[in-house]
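Only one protein chain is missing; all other protein chains are in place.
Right, subunit A next:
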Amino acid sequence: MDDIRILEPEGLDALIAALHERGYRVVGPTVRGDAIVTGDIYAASDLPQGVGDTQQAGAYRLRRRDDDAYFGFADPAQSTKPVFFPAEEVVWRGRRDEGHFTVERDAPKDQAVALLGVRSCDLRAVQIHDAVLADRPFHDAHYVARRDGTFTVAVACGEPATTCFCASMGTGPRPAATNEQTGEPAYDLLLTEVMAPEHRFVLEVGTERGREVADAFDTTRAGQEAQQEAIAVSDAAAARQTRGINTDTIHDVLRASAESPRWDDVASRCLACTNCTLVCPTCFCTTIQDTSDLAGDNAERHRVWDSCFSESFSYIHGGPLRGDVKARYRQWITHKLSSWQDQFGMLGCVGCGRCIAWCPVGIDITEEAAALGRMATAAGAAS
């Protein structure tokens, strides 16, 4: 769809208003406390204008930018994951009533969501969640209900953090126009923020629905050169990325690494705290917890995020299957980068770098993958 326009920064409010008028709950990046998080957006003033971030292994800091960029940071502390896949939800409630037992299913009746400013990595992560949670014979009804009718305003990245490696994963910094699994358009609208020579957005229309919204606020028509300008912003962002994973070899490297001595090394550093999985936009594991009130008249079944880093995760009768932390780290990285490919025909990592920045001890998935690769090669050469 060749519909390219220029949106002035002052026009962002009109874009947000157009989404609200169409009944959407608008969700996007906003500053809360010491970080940029994903939250409700009511006006452009809720966006982190003039705020940037510095991310390193185990450290995240906000910083003041010397310009007025609205999207001049890398990725928010948490992705849009909890919007469609909340950390805890009630699956059903049961009630005992004079000898009877009634069950109520808890169906989400949330407003349709408009994602504003979703990054390429996180957009790809939503597509992965769709494939895992929705597009299979037994889908997750709550997820499907929440995802239903989502409108997507993506933002191409111009400012990657040192922890980002989407370029090597093929998931960014500029989002692909179509979902490679379904062939459907990946976004309704795509914004690229251009800071020079003057501050403005290149707006690319991805769908008819997107065009209808874009027609509701002031833009000026532009041509291929504007798109080229947008692509140049993302290309420069890709060129600044220093981390990466070799996606050609990693599947087999992990297959060959089941007994690698590297697991002891990483387990000595890992706190088994679960942070990496809980900030990961693609991790989807949950546990079921049942509760009742004191009288036993009301019971609830809750579904709660879980993590393969917790001991209880692999608990079966008699004890946990992954009692030591090295088995848990191996499970995690192997699932993300190798067995996910066997399971779903795609990688389970989008290169957002959150597991690196938000790991309290800064364990780096790219560094572990590289070390495992080196050790597998050395072991292969020796045998």
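Following the convention adopted for this analysis, a residue touches a chain if its C-beta (ideal position, glycine included) is under 8 Å from a C-beta of that chain, and two chains touch if they have at least 3 such contacts; residues count from 1.
We adopt the following convention: contacts and distances are computed from a predicted model.
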Quiz item: One chain of this complex is not shown here; going by its UniProt record, which of these names is it: "Putative ABC transport system ATP-binding protein", "DNA modification/repair radical SAM protein", "Coenzyme F420-reducing hydrogenase, gamma subunit" or "Pyruvate dehydrogenase E1 component alpha subunit"?
Solution: "Coenzyme F420-reducing hydrogenase, gamma subunit"
Self-check item: Absent-chain contact - pick from A:95, A:139, A:269 or A:374
Solution: A:269
Exercise. Could you tell which one of A:82, A:108 or A:244 touches the chain left off the display?
Key: A:82
Self-check item: Contact residue for the chain not shown (choose from A:226, A:278, A:349 or A:376)
Solution: A:278
Self-check item: For subunit A, residues in touch with the removed chain
Solution: 32-35, 37, 58-62, 77-78, 82, 87-88, 267-275, 278-279, 289-296, 304-305, 307, 309-312, 325, 357-361
